[in-house]
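The other protein chains are all here in position, but one chain of the complex has been omitted.
Going in written order, the chains are labelled A and B, and every chain counts its residues from 1.
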Amino acid sequence: MPSLATLVLSDARFPGGGHVHSGGLEEAVARALVTGVGDLGTFLHGRLRTAGLVAASFAAAAAVAAGSAEPCWAALDAELDARTPSAAQRDASRAQGRGTLRAARASWPSPVLDALVAAHPRPHHPLLVGAVVGIAGGDPVEAAQCVAYLAVSGPASAAVRLLGLDPIAVNAAIVAMAPTVDEVVALAVAAADRAPADLPAPGAPMLDLLAQSHVRHHREQVRLFAS
Amino acid sequence: MRARAVLAVERDTGGRCVVRELRSESPLSLVPRRGVAGALDTGVTVHLVGSATTPLAGDDVELDVRVGPGAALVLTGVAAAVALPGAGRASTLTVRVELDDGACLQYLPEPTVVTSRADHRTLLHATLHPTARLRAREVLVGGRSGEPSGRYAGTTRVVERARPAPGTTSDRVLLHQTQELGDAGLAASSAYLGGRRVLATEVLVWGDDSADGAVGDDWSLTSLRGRGSLATAVGHDAVGAQRALAEAVAAHPGWTSTVLAGAERARPAPPPHAAADESGRRW
């Protein structure tokens, strides 16, 4: 049974700043790559299998690290950076990590969070989520599930707002991805005990491109989402 | 076929780059050539030649490349590699690269075509001295024309050796990324290839990076944490993807300044430390 912490962290109403990030979706919409529920599903599938798997793996590893005597936060931070070649995506992950940290400190105060922040003052979002799940007594499976779900639920919500899609149809599209979510979570959990350097590292060429393009348009013409 | 190849390039006392060690065996041949037009630096150029049909299922090829202090190497292919199917086993290509103080490597293999029933894995593991420079290209084509892609997974890991100075205790990883072909859902996703067949990347750990990066319709250039950049391009065919990749690389300030300097002088300056090392030995 998932812990309350996992439910709270995966709730869209969690005040961690997630609602201003679209995970590349806003730029995909601007380029007419995503126009409806069908191609949204295809986009989300690719995102889940790549960025979602990286995030879920590091969240699961962070849940393990939270319970370990000598958590390797600095190595996890560096390896996650190395798996996020897009500077814009690294920054988006850290911005959400910082927002989540603010709320986490009030809800789950712990020396584990202090140690994570000592490794980097703006921790990556998956590391923070994994650490909180671990602090609250949850396991790596929950951490991976939470982050894998967030990898698609955030962009899906952005699509509802940007394209006026039917939220009921979008919700059904997310639920239809259950087998892929399970697959990603299984891969992430299987890797959770490995050394940080050996965690999964799938690239996502178009997500990198969309993230960089978003930043450019953010400067030239203001966008509605931060990423 | 199982093959082990070794290539070591050094800068001799006269300042010339020389091949110190060269071992290769079928199906991979290494053919050195000097003075190839168009290559930057007067370093050594070595061609990668597939001497038998490779990669074929079950092939297991390893190549170790070492570039010594101040030396420069261009390692390039002469023809596209075509990953072919076989008896249900994967083919693997592992390239390990060690770049010493002031060393330069341009690793520019020709495109790899992943035919429909292939299962090919690659690993490029580069370890760089903080003053070394690396340019490593990979162009992947998912299937021959009109053919679905076979399975491919290629991992690139670039690590910078810790500076031998107080305060830095461990190596730092600059890039670790696995590219995958052969999953139709992934290839179709606008988060991955957006229906294109060709994925081209180039790692540039080569002087200045652009903090903001650059982006076009089908390419991006983004700066890695710490040092280095990654150029990425997608295309419906190899020509288009390589053209887009060239645009991304042209947006990289470190590479561009090298090209401009090379065009001006048509010969390389010695690396800053090359006049003499601590022992007084002249390069």
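In the analysis below, a contact is a pair of C-beta atoms (placed from the backbone, for glycine too) under 8 Å apart; a residue touches a chain by one contact, two chains touch by 3 or more.
Criterion: contacts and distances are computed from a predicted model.
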Absent chain [UniProt protein name; select from "Nuclease SbcCD subunit C", "1,2-phenylacetyl-CoA epoxidase subunit B", "Urease accessory protein UreG" or "Peptide/nickel transport system substrate-binding protein"]: "Urease accessory protein UreG"
Omitted chain - touching chains that are shown: A
Among A:V37, A:A87 or A:A131, residue touching the chain not depicted: A:A87
Selected residue (touches chain absent from view) among A:G38, A:P121, A:G137 or A:P167: A:P121
Contact footprint on chain A, counting only the chain that is left out: 13-22, 87-88, 90-92, 94-95, 98-99, 101-103, 105, 117, 120-122, 158, 161-162, 215, 218-227
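Keep in mind that, in the parts below, only the chains that are shown with their structure count from here on.
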Chain centre separation (chain A, chain B; CA means) in Å: 30
Contact footprint of chain A on chain B as seen in their complex: 155, 157, 172-180, 183, 185-186, 188-194, 199, 201, 211-215, 218-226, 230, 232, 234
Residues of chain A touching chain B in the complex: 24, 28, 33-34, 39, 42-47, 49-51, 78-79, 81-83, 85-88, 90, 197, 200-210, 212-213, 215-216
